[in-house]
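So, chain A:
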Amino acid sequence: MLNTIDQIFIKAKQIILDILSPFLPEWMMILISIFIVIVTLCVFGPVVMMYLTLLERKFIGRMQNRYGPNRCGIFGLLQPLSDGIKMFTKEDIVPQKADPFAHFLGPITVIIPSLLVFSVIPFGRNMIPSDLSIGILFFFAVASTSTLWIFTAAWGSRNKFSLLGGMRAVAQMVSYEIPMLLSIVPALLVVGSFSTVAIVNAQEGLQWFVFTPWGLVGFILFFLTGVAEVNRCPFDLPEGESEIIAGFHTEYSGMKFALFYMAEYMNAFSVSALVTTVYLGGWQGPILPSWLWFFAKTFVLISIMMWFRGTFPRMRVDQLMGFAWRGLLPLAFINLLAAALWVHLSFPLNDILSFCILTVSVLMIYVANRKVAPKKRIYKYAYE
Partner candidate 1 sequence: MVTQAILIPLLPLISFTMIIFFGKKLGTKSALIAIAASVGSCLLSASVVLPVILNHGTALHASLTWLMINGKPIEFGILVDPLSSVMLFVVTFVGSLIVIYSVGYMHNDPRFSRFFAYLSLFLFSMLGLVLSSTLVQMYFFWELVGLCSYFLIGFWFEKYEAAQAGRKAFITNRIGDVGFFLGIALFFYTTGTIRFIDITPEFMHPYANTAVLTFATILLFCGAIGKSAQVPLHVWLPDAMEGPTPVSALIHAATMVVAGVFMVARLWPVLETFPNASQTIAVVGTTTAFLGAFFAITQFDIKKVLAYSTISQLGFMITALGVGGMGAGTFHLMTHAFFKALLFLGAGSIIHGTGTQDMREMGGLRKAMPNTFWPLCIATIAIAGVPPLSGFWSKDEILTSAYLGNHRVIFWILMITAMMTSFYMFRLLFLTFAGKTRGHIHAHESPAVMTLPLAVLAIGSVLIGLPGSPFMGHWFQHFLEPHAAVHMDTFVMIMSVASATIGFIIAFICYFVKTDLPQHLAGQFWMFYDASRNKLWFDEIYNSTFIHAFKWISRISFRFDSNVIDRTVNEIGRKTVLTSRIKRWIDQYIVDGLVNFVGFSAQVSSGLLRMIQTGFVQNYLLFMVVGLLVMLLVAVK
Partner candidate 2 sequence: MHIPIDHILVFTSILFLIGLYGALSRRNAVGILISIEIMLNAVNVNFIAFSRSFASSPESGQIFVMFAIVLAAATAAVGLAIVLNIYRNQKTIYTDEIHLLKW
Partner candidate 3 sequence: MTLFQFLATTAFYAAMLGILIAAALCVTVRNLFHSAVFLAFTLIGIAMLYFFLQAEFIAAMQILLYVGAIMTLIVFAVMLTSRMGNPAVPQSFKNKKIVFLPLGLVGFILISAILKTPWETSEPQTAVNAVTLGKALMNQYVFPFEVVSLVLLVALIGAIVIARSE
């Protein structure tokens, strides 16, 4: 029973294929099976995005002692629909001086990577769109291109604020990309392969990597850099509303803005999905169907992100950079060291040793980065 529920989606696909098989030639059937998967992803992506926006607004609302959107439909459930309609109906303004090609290209190229990434995430047992041997690496490759497209959007709109937003986005994403990659490496070290399915299988039966010392640090690292990659909350300098209006997508309106919005949330979802697959055991769960576990864990992580958004103030640029280069990067390297040790040593010793190394390193990094209180500023002309 459980297994059927677990494999419900795969069976559904199979049913559809069986229905169509007598009518269509054999090669067509392959196309159709691929097509089905693509369609489900394309539908699942935006739907998740819409309801995430709703969830976020409700959640932050609750945090700020107010209800979130509850006018459209029961408890505001139709709010995303109304947003969508609003987005479609809004006039799509293209600035006169803007570079039409780049401006038009912006939103398209941003959405593609966030969609592509879904092909690598294992939603459930045997529910992975395409099991690439370089799964994780594919994810990072595609993610890293997003910096370029964001900059294209920023540059295309020929606007100072968008340019500033673009520059900040590029700087941030480039500097957080390295710790992100390094935080994944321990997991790969242990698993020995890039494919996400292998990683999830390696975390069989509550052997989640997060319970290992390096796993915990890796999880935290990956999660923080993930948030930064997605330009969410504490690291949302690129579209820091208060300073530079909407950052790189100020000049966009209507559907293009909707695409950016969707890309952002989809990225958020994919990052948290990836964190769960690598460190929280993906769809590994005792009794519930695999995909249910997967969505629960992802949902927890996304709620944490939203929690960040509700609580953390925006970081200054130098703090942002400093945190990445002086904090996360050294920790990632040491984590890599600890993981290597953990892999080579036998059970009791490796945990203890790596745990000590990591705690000591965290303390050291904290001490090293503690800035001496800034000298009291001397104002030559202004009065105290």
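Candidate entries met the following condition: all candidates are chains of the complex that A comes from, given by their letters.
By our rule, a contact is a pair of C-beta atoms (placed from the backbone, for glycine too) under 8 Å apart; a residue touches a chain by one contact, two chains touch by 3 or more; residues count from 1.
Here the structure is a predicted model, which means the values were calculated and not measured.
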Chain A is shown by itself; which of 1, 2 or 3 touches it in the complex?
3
Which of the residues in chain A come into contact with candidate 3 in the complex?
26-27, 30, 99, 101-102, 105, 132-134, 137-138, 140-142, 144-145, 147-148, 151-152, 155, 163, 170, 174, 177, 192-194
